[in-house]
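Yeah, one chain of the complex is gone here, protein chain that is, but the others are all in their spots.
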Amino acid sequence: MTEFLQQLINGLALGSILALIALGYTMVYGILRFINFAHGDIFMLGAFAGFYLTPKIAKIFPTPSILSGLVVMAIAMAICAIIGIVIERFAYRPLRQNPKLTVLITAIGVSLFLEYTGQFVFGAAPKRFPELIPSYPIANIGSLSLNSNQIIVLAVTLALLLALRFIVLKTKIGAAMRALSFNPEAAALMGINTDVVISFTFALGSALAAAAGILFAVNYPAIDPLMGILPGLKAFVAAVLGGIGNLPGAALGGLIIGVTETLVAGYISSTYRDAIAFAILILILLVKPSGLLGKKEIEKV
Amino acid sequence: MNFKYAKTFLLGAIALCFLVSLFENKINSYRLFILYDIGINIILAVSLNLINGYTGQFSLGHAGFMAVGAYAAAVITNQFGELNSFVSGVIFPGALLAGGLLAAVAGLLVGIPTLRLRGDYLAIVTLGFGEIIRVIFQNMERVGGARGLSITHGWTNLFWTFSLAAVTIYLVTALVHSTYGRGFIAVRDDEIAASAMGINATKYKVTAFVVGAFFAGIAGGLYAHSKQFLTPGGFGFMESISIVVMVILGGMGNTTGVIIAAILLTLLPEELRRLSSIEHLPGITKEFPLSWIGNIRMIIYSLLLVVLMLTRPQGIFAFRKSASAK
Partner (left out) sequence: MRNNFMKIWRGQFLTAVVVSLFLTGCNKPPGEPAANSDVIKVGEFASLTGSEATFGQSSHKGTQMAIDDLNAAGGVLGKKFQLLTEDDQSQAGQPATVVRKLISSDGVVAILGEVASSRSLEAAPICQQNKIPMVSPSSTNPKVTEVGDYIFRVCFIDPFQGTVMANFARKTLKLQNVAVLTDVKSDYSLGLAKFFKESFAANGGKIVAEENYSGGDKDFSAELTSLKAANPDGIFVPGYYTEVGLIALQARQLGITAPLFGGDGWESSALVPIGGAALEGDYFSTHYSPQDTSPAVQNFVKEFQAKYNETPDAMAALGYDSAMILAAAMKSAGATDGAKVRDALAAEKDFQGITGKITIDANRNASKPAVILTITNGQFQYVETIAP
C-alpha cells in the first residue's frame, strides 16, 4: 500500500510539471489552432536561465531559500516570455495565413534550432543545477518518503494555475484571449488587437514553461540542452488528453499522464515508459478525440 | 491510358542499372555507398510524398516503416542466406519484398486509427507510432534490442538500389496519374468535398499509407544490407524528419522536385563534411573545436528549414506544375 502511495505522490509531482507545460500548448492551440513544437525547448531554456541566474541572485539574496527561488523563477519566466514573443513575431506571425502544416514545419525548425544552439552555447554535457530551494525530507512514515521539493512543485503549480485562471477569467486581456479562441474573425471585428493578444498568449505560455523548467531542475538537478524533448511531447499528449484548448483539461491531463506513467513504469514494465504517453494519445484520439473535458468540434463545410 | 511505352522505359532503366552496376568496383567505396544512400533516400522520399504530398496526410513516422522493412529483411537473409546457392540468388529480392509487405501491414495498422485525424493531430500520432515501433524493436531480443543487429550479407548494390528506385517512381507516379489516383489528390485538396462527391476518403488514405509504407520497407531492407548493422535508435524521430524535409524541400506532390531534393540532401552533408575538415578551412586554427562546426552545421540546417517555410513553402523545385494542376 505504501508503495502505491509513494508511486502516486511521485506521479503527481511529475504530473504537475507536465501540467504547467501542457497549459502553454493548450493556450496556443486554443487561439491559433497550431501545435508549438518548440514549446518543450522553452521549458529547457527556463531551466538554463535558472542555472545562470542562481549564482548571480545568490549574491543578493540568501541562497538556498524560498525567496531566492521565487526571484529566480520570476526572472526566468520573464526571460522566456520575451523569447516566446520573439519567436512568435518572427517565425509564426508571417505564416498565419499559410496552411497549418507550413507552420508546423517551421515550429519543428525552431525547436531544432533551439536544441542545437543550446548544445553549442551551453555544451552537450549535463550541468548540475545549483541548489536553489532547500530540500528536506518531510515524512518518512514506514517506507513512504516525502520530500519538500515535491510539496513545492505541487504548491507552485497550484498557485500558478490559480493565477492563470484569474488572468483568463477576470481580466480584459483574458476575455480577449477567450474571444479569440472562440472566433478569431469576430474578435477582430469587435476591435480586439489580435496581434497583441496572441503575443500575450505566447508570453504567458512560455512563462509557465519556464516555471516548469525551474521546478523540474530543482527536482532533477541535471540539465542539458535536449531535456525538453520528451517532457514537451508528453505535455502535448496531456493537453490533448484533457481536451486541447481547455485549460483545466490540460492540468488534469498532465496529472493523469504523470501518475499513469509512474504507475505503469513501477508496476508493469519500465521498459515501455516512453511509449506510454503515445499509447494514451492514440487511445484518446480513437475513443474521445475532443479529450476528457473538451467539446466536440464540428468542421463546417 | 497507354502503358506500353512506360513499361518499356522502366525495363530500359532497369537494364541501364544493370549495366552500370557491372562497373561498381571501379567506383571509390565511399562514393559508391553514398550512391546507395541516394537511391534509398529517393525511395523514401517518393514513398512519403505519396502520403504527405499527394494525399495530404502529414506523416512524421516514416522511419518506423523503414525500420520494419529493415529488420524483417535482415532477419530473413541472416537466417536463410546460406541455405543453398539457388536460395542465395533469390533470397535478397525475396527478403526485400517480405520487408516491404510487413511494412505495408504496419502502414495499415497506422493508417486505420488515424483516419479521423487532420493536420497537427495526425502528425503527432504518426510520430507516436514511429516511436512505439522504435521502442518495440528496442525490446525485441530476437533482433538484438539496443545492442543492435549485424547483417551478414551486404547484398545491396547499384542494380538493386536504383532499379528499385525506378520501380518505386514508376509505380507511385502511375498510381497517382491514374484515374484511381485522382482520389488521392481530391482527398488532399478538400476531403469533405471529395466525400460529398462520393469518393471514399478512407480507402484512399489507407491506400496511401499502405503503399507508402511498403516502399519505405523496401528502402529499409536495402539500407540494412548496405550499412550491415541496425539499431532501433537509427529509426527515430530525427530520421523521419529528415525524410519529411526532403518532401517539403522538393515540394509536396512534386515527384521530380522530391527526387532532386533527396539527392541534394544526401549529398549536401557530405560536401559540408569535406568542408568542415580542419585541414580545408582557411583561417581556422587547430584549436577550433570540431564539434563547433558540427553544431553550427545543424544550427544552419534548422534555420534553413524555418527560412524555407517563411519564404518558399511550396518547395524549391516548384517550377514544375504539381499534378493537381493538370
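In this document, chain identifiers A and B correspond to the written order of the chains, with residue numbering beginning at 1 in each.
What we mean here is this: a residue touches a chain if its C-beta (ideal position, glycine included) is under 8 Å from a C-beta of that chain, and two chains touch if they have at least 3 such contacts.
What you see is a predicted model; the values in this text were computed from it and never measured.
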Residue of B:78, B:202, B:228 or B:314 in touch with the missing chain, whole complex considered: B:228
Contact residue for the chain not shown (choose from A:92, A:202 or A:216): A:216
Sole residue of B:169, B:194, B:211 or B:252 that reaches the chain not shown, by the stated touch rule: B:169
Hidden partner chain, residues of chain A it touches: 3, 6-7, 10-11, 14, 116, 119, 124-126, 128, 137, 140, 143, 145, 147, 216, 220-222, 224, 226-227, 230, 261-263, 265-267, 269-271, 273-274
Footprint left on chain B by the chain that the document does not show: 1-2, 5-6, 9, 13, 16, 28-31, 33-35, 37-38, 42, 138-139, 145-148, 150, 162, 165-166, 169-170, 173-174, 177, 223, 226-231, 233-234, 238, 255-256, 259-260, 263-264, 267, 270-271, 273-274, 276-280, 289-291, 293-295, 298, 326
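We take it that only the chains that are shown with their structure count from here on.
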Rounded Å distance between chain A and chain B, as computed from the means of their C-alpha atoms: 33
Chain B partner contacts - residues on chain A that touch it in the complex: 29, 33-35, 91, 94-95, 98-106, 108-113, 116-117, 119-120, 124, 233, 236-237, 240, 271-272, 274-275, 277-279, 281-282, 285-286, 289, 299, 301
Touching residues on chain B, where the partner in the complex is chain A: 58, 113, 116-117, 119-121, 123-125, 127-129, 131-132, 135-136, 138-139, 192-193, 196, 241, 244, 248, 291-292, 295-296, 298-299, 301-306, 309-310, 313
